[in-house]
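Yeah, one chain of the complex is gone here, protein chain that is, but the others are all in their spots.
On to chain A.
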Amino acid sequence: MTSPLRVRGRAWVFGDEINTDDMYPGFAMKLPVAEAAQHMFDATRPGWPALIEAGDIVVAGRNFGLGSSRACAELFVHLGISCLVAEQYNSLFHRNALNYGLPALTVPDARVLIDEGDVLAIDAAAGLLRNETRGTEHHIQPLPAFVVELVEGGGLINRLEAAGFLDRNDATAGGKP
């Protein structure tokens, strides 16, 4: 289970049009990442970050991530969220997630297949979603090959470093180590 594309965790189910202001409130932009992450979903689900266990999976409805380019994915990664599953994404948010090395799968009937608290095992490269709580298994759209490569490699920062575009001397890396 060392690949970021094979994950297992509990599902947290959110609704439609969850926006980036809710995930990353304006005032939290004044804070370092570790503190900002404690304010995810302050508007609609206060206290949520304290409930997270490493590996947990966020499931959402349509138009997930409407809004700003705020690095919400960085906060999810910081909290230990292993994967996003949504019925539809805002494209800016979706690109951000993948670039931060966070697998983000599109599953059009996600909220039919998954209830909050279900334990999921996902292979994002193979396109397999197993709901262990329900004992069901679903074939889903796998991530495209170039995205698999990006996420396997830990995200865009690692790729830019590997290509020699960035010095490696900054401890505040945006991607996964």
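To be clear about the criterion, a residue touches a chain if its C-beta (ideal position, glycine included) is under 8 Å from a C-beta of that chain, and two chains touch if they have at least 3 such contacts; residues count from 1.
In this text, contacts and distances are computed from a predicted model.
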Listed names "3-isopropylmalate/(R)-2-methylmalate dehydratase large subunit", "FeMo cofactor biosynthesis protein NifB", "Hydrogenase maturation factor HypA" or "Cytochrome c oxidase subunit 1", with the criterion being the UniProt name of the chain not displayed: "3-isopropylmalate/(R)-2-methylmalate dehydratase large subunit"
Residue of A:Ser3, A:Thr44 or A:Thr136 in touch with the missing chain, whole complex considered: A:Thr44
Candidates A:Gln38, A:Asn63 or A:Thr133 - the one touching the absent chain: A:Asn63
Contacts of chain A with the absent chain, listed as residue ranges: 17, 19, 21-22, 25-27, 29-30, 33, 42-44, 62-63, 66-69, 71, 74, 88, 90-92, 95-96, 99-100, 155-157, 160, 163-170, 172-175
